[in-house]
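Heads up, one of the protein chains got dropped from this complex, but the rest are sitting where they should.
Each chain gets a letter, A, B and C, in the order it is written, and its residues are counted from 1.
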Amino acid sequence: MTSPAPRFAGVVPPTVTPLTDQGEVDVTSLERLVERLLDAGVDGIFALGSSGETVFLTDRQRDRALEVIVKTVGGAVPVLAGCIEPTTRRVLDRAEASTRLGADGLVATAPFYAIVGPHEIERHFRSLAAGVELPLLAYDIPVCVHSKLSTDLLTRLAAEGILAGVKDSSGDDVAFRQLALSIAEHAPDTDFSLLTGHEVVVDAMMLAGAAGSVPGLGNVDPAGYVRLHRACTGGDWAAARREQDRLTRLFRIVDAADPATSAGATRGVGAFKTALNLLGVIASNAVSLPLRPLDAEEAARVRTQLELAGLL
Amino acid sequence: MTSPAPRFAGVVPPTVTPLTDQGEVDVTSLERLVERLLDAGVDGIFALGSSGETVFLTDRQRDRALEVIVKTVGGAVPVLAGCIEPTTRRVLDRAEASTRLGADGLVATAPFYAIVGPHEIERHFRSLAAGVELPLLAYDIPVCVHSKLSTDLLTRLAAEGILAGVKDSSGDDVAFRQLALSIAEHAPDTDFSLLTGHEVVVDAMMLAGAAGSVPGLGNVDPAGYVRLHRACTGGDWAAARREQDRLTRLFRIVDAADPATSAGATRGVGAFKTALNLLGVIASNAVSLPLRPLDAEEAARVRTQLELAGLL
Amino acid sequence: MTSPAPRFAGVVPPTVTPLTDQGEVDVTSLERLVERLLDAGVDGIFALGSSGETVFLTDRQRDRALEVIVKTVGGAVPVLAGCIEPTTRRVLDRAEASTRLGADGLVATAPFYAIVGPHEIERHFRSLAAGVELPLLAYDIPVCVHSKLSTDLLTRLAAEGILAGVKDSSGDDVAFRQLALSIAEHAPDTDFSLLTGHEVVVDAMMLAGAAGSVPGLGNVDPAGYVRLHRACTGGDWAAARREQDRLTRLFRIVDAADPATSAGATRGVGAFKTALNLLGVIASNAVSLPLRPLDAEEAARVRTQLELAGLL
Partner (left out) sequence: MTSPAPRFAGVVPPTVTPLTDQGEVDVTSLERLVERLLDAGVDGIFALGSSGETVFLTDRQRDRALEVIVKTVGGAVPVLAGCIEPTTRRVLDRAEASTRLGADGLVATAPFYAIVGPHEIERHFRSLAAGVELPLLAYDIPVCVHSKLSTDLLTRLAAEGILAGVKDSSGDDVAFRQLALSIAEHAPDTDFSLLTGHEVVVDAMMLAGAAGSVPGLGNVDPAGYVRLHRACTGGDWAAARREQDRLTRLFRIVDAADPATSAGATRGVGAFKTALNLLGVIASNAVSLPLRPLDAEEAARVRTQLELAGLL
């Protein structure tokens, strides 16, 4: 019953990657973003995740972004590096670069584009773990890779020490709860980290057994997520719920972009960047092609939500 | 801020429909099942839902089951009646029968089989509400009907008084949280009932704003769900979590059937019925074709879980 | 190598069910529709399929429509009756009614709404075949039932004489070709009927091994489909292709309804009925709730296509 504390826990925002209008990494803005997260008291940084536009960046840009993040963090908290590529060898190449650049942990999804099944997925994670020295976390994100990591697989890989944790962006609360119980039963002696990637249900997932969260919206309001996490770990669920409700409302910035001319990533990362720009944290709300940045009218809607949330 | 109390709240188990080995409704077993639920203190009964094998029953059988339930309940708690048919007119026919037989509320899904879009779905619910006198709840169950009811639609229909509530079996915790907030903001003066259909995350969904639950597993352990609900409404979230964890483990009875020769409904309703049979509540674990009943070896696995949960 | 001729072959239009503005079966219009099909030389009639709005009709309406069709056909060609219900027993009830009313064959889909897997699907078709006397055809329509019938299953059931044919509305040309070969190899002594349900690729599917077609658009232009079928069976593929191209353009009537306010069934059956109304065959383009009939502006677009196709 006295399992080790999870290695990665608390609030671990997945940083956006600020871009100049020429499409290059905006180093000054990125430094400012990371410093603001640290000032707010976050417990870790997840670099080069989906919010970080990783699959839009060249390897050179990815390296640059990670380098800046690691240097700015300066060891204050752990840095997880997303290694998001369709197949094993390409992930391993990113893992090698990330390790060289000073990451503290690596995060990989199931294969994508390639048509695979459970055996290929398991072989993927086993091969990755065998080829890296850093802790490896699985990134469960069916909306992007179009397969769900099963409770059985994750439990088995946790118990064997293949995986050090999971970032759950599956939106599947039933599976999340079952995973939390399964890990507690079958991998009790590990420091496996169960992190939710859904910023609007952190309180509920903490109650269900999460060790922390990887909230994209944490780029915008890191202090709110730190308060929320502390309320959860302190057992003050009523306070947690109030803070969560406020943040869930703030999340409506992802509805700011006109749905007739935008989808998914444009609406999400586009809104986060626009909010950060309005907050004076990053210099531009530029996003990568084929996304488009939010326009002035859409930005005004983001501003309204920031005001309602007390951030502006 | 003082919204009316939801009309339907608390623990509202969706009753299974016990069958004789000849495939007819087993009235004695059904009476015993309902009496046991009432004894446990449940707050309502949901007749003829998915757990009730509604889409497997003839209209005659449906009428018989509802009649027995209404009579056994005797007004002690409200009885919701599922009216699960692919299209509007057929649902209305079931609504009429259910009203005649004494139901207190009606539950309908989006159209299924028929290929429809948002306009047809909205027209469906508006037409239903216009044609019935009883309160109408929407049953959001994408895994069966293959469309998700949007937060916008549900909020609009709630605010207009078209819908009296929703049973959420979408497994989409993000949408659930957003719906809870949206209803609170846009339909504050209604007694709209937000009920979760996922028995393994009731604590988390109550924290997120649910008024109650419709737990299939509540057929098997109604007293557990009543304790869980009281812990939630009493603010004792640590106790709620412990009870939920126990029930989530008990839910593993749905893994008892051999996955190589069974799927979905066989594994779920088949396990619930087998458990109820082992508990002495219903006389047979018979299910409707094309499902198959659990065999002796599978039943032994159910028994083990019942023992672990302290029910046997 | 001299397999028996398929029992059901050629052009077998799935009749729409004309409705009065009060939503009842319009008998006179239905008689006129069927007579026009027979005059055009069709080889069979498929009553109560998806185009027939079967899942929108009450059992009484279904009986009435089938009765009228059987009587009007008067034995001139075989009448297939759709028995479209979610589960086994309910399908069997429809099968019994259809048999009593004089159908020559029965058509059933995989279970829907109910969550099932391959074993339940196979048990479904086996149980159906065991319970009926008429030939049973499988209706493979994943877009409605959300599962695809596998080549293996269909071949096995064909070889055993469980199934007398399949109506393929899967849109999966790869699987269709593989099924055609598989049936030829493993069920060569049967009169299994492989019918395509896709009206815009009949030539290609005939080349790939179909015995005939069940074209919804055949309600509108039966003579065109008869010419197309004869060109295919006569080996004049260039003529077949020209006729098919004309019919494929005519199929654009399904784009007449405004996509911003309509979907699926509204656009398809709504357009067929509007065309038949414009052609003077049926008295109203009324459709069942929650569908809506095409409006005047949309009907004008249908008229344009009918004129381009030389039907008006």
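In this section, a residue touches a chain if its C-beta (ideal position, glycine included) is under 8 Å from a C-beta of that chain, and two chains touch if they have at least 3 such contacts.
This one's a predicted model, so the numbers in the text were calculated from it and none came from an experiment.
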| item | value |
| --- | --- |
| Omitted chain - touching chains that are shown | A, C |
| Residue among A:T20, A:T99, A:S127 or A:S150 touching the omitted chain | A:S127 |
| Touching residue (missing chain; options A:A265, A:L294 or A:A309) | A:A265 |
| Option touching the unshown chain, where C:L38, C:A97, C:L134 or C:L207 are the choices | C:L207 |
| In chain A, positions touching the absent partner | 23, 55-58, 84, 86-90, 93, 111-121, 123-124, 127, 143-146, 261-266, 268, 288-292 |
| In chain C, positions touching the absent partner | 171-174, 177-178, 181, 198, 200-201, 203-205, 207-208, 235, 237-238, 240-241, 244-245, 248-249, 251 |
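Just so it is clear, only the chains that are shown with their structure count from here on.
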| item | value |
| --- | --- |
| Separation of mean Cα positions, chain C and chain B [Å, integer] | 35 |
| Separation of chain A from chain C, taking each centre as the mean of its C-alpha atoms, in whole Å | 49 |
| Overlap residues in chain B, where contacts from two or more other chains coincide | none |
